[in-house]
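With one protein chain held back, the other chains of the complex are shown just where they sit.
The block that comes next holds chain A.
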Amino acid sequence: MHNSGVIVFGEDVGFGGVFRCTLGLQEKFGRHRVFNTPISEQGIVGFAIGAAAQGLTPVAEIQFADYIHPAFDQFVNEAAKYRYRSGNSFNCGGMTVRAPYGAVGHGGHYHSQSPEAFYTHVPGLRVVVPSGPREAKGLLLASIQHPDPVVFFEAKMMYRTAVEEVPTGDYTIPVGQARLAREGGDVTIVAWGQMVAVAEQAAAVVQEQGGVSCEVIDLRTLLPWDRATVEASVSKTGRLIVVHEAPITSGFGAEIVAAISKRCFLRLESPPVRVCGYDTPFPLIYEPLYVPSTPRVVDAIHEAVKF
């Protein structure tokens, strides 16, 4: 699908972006459609809202999710309410805001954070977090085409580590549908972004250790999330573990655990648990202990099974 109304912009986007995500786009589509902006996140997101409301399809980049916060007002009070407050006379659904998030091993406080939960608290936004290159393409194209504003968090660890065949041409994955990353019968692990790989590794470890069979669900979209898929899985396994990098308190894991506890209460074999970042700022030298690791998830699986 070709859309001549798509514009791509943000800090350093013109030369290809600091993560090279927009490489070659300016040469191909011109400076009027692919351009640098001054450094102002509220400016970038506010500009995207206006452009979308006037019929363009803006794909804006916030250089690091850690720096998205000056734009919070534009997301919460503007993008999210544009349709509702006008009785659907106006909307900014054409906009997609991409932001690299998450741990990379050396990012410290301001190049490591996972702020997705803030945005899941904002009715009107859709929040999407792909777990790999193929997923990123399909979900990004679907987000761009989606009639609602989308916040699209990309696990920046994978910019350098992920290698995968990606379909050519127009390829979309529906927003709002989770993916069964691994089938299993004993424990359900829900994760998104980079943590899907950690969940899969932990699942492989426990399978090999003693035959515990884990089902891994890549949630893909956090708002609105695919509750039905998680519910079906937990109804089968009776055990739920949610893994995310963000601090545990008020993280999106809390929402999943609360909803599934209610709906699967009589089928649960163990208390649903969360393996998450701790409630501290992201601490550079403590990162190996802070970010959920395979051994932490493996321990949680064993505890769930033993309960």
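Observations, loosely collected:
Operating definition for what follows: contacts are C-beta pairs under 8 Å (C-beta built on N, C-alpha and C of every residue); 3 or more make two chains touch, one makes a residue touch a chain; residues count from 1.
In this text, contacts and distances are computed from a predicted model.
Only one chain is not pictured, and the protein name UniProt records for it, out of "SYMPK", "Intraflagellar transport protein 25 homolog", "Mitochondrial import inner membrane translocase, subunit Tim17/22" or "Dehydrogenase E1 component domain-containing protein", is "Dehydrogenase E1 component domain-containing protein". For the options A:38, A:87, A:169 or A:210, the residue in contact with the chain missing from this view is A:38.
Considering A:204, A:232 or A:284, the position touching the chain not shown turns out to be A:284 (whole complex). Residues of chain A in contact with the chain left out of this view: 11-12, 14-16, 18, 36, 38-43, 66-67, 69-70, 105-111, 248-249, 278-281, 283-290, 293, 295-296, 299.
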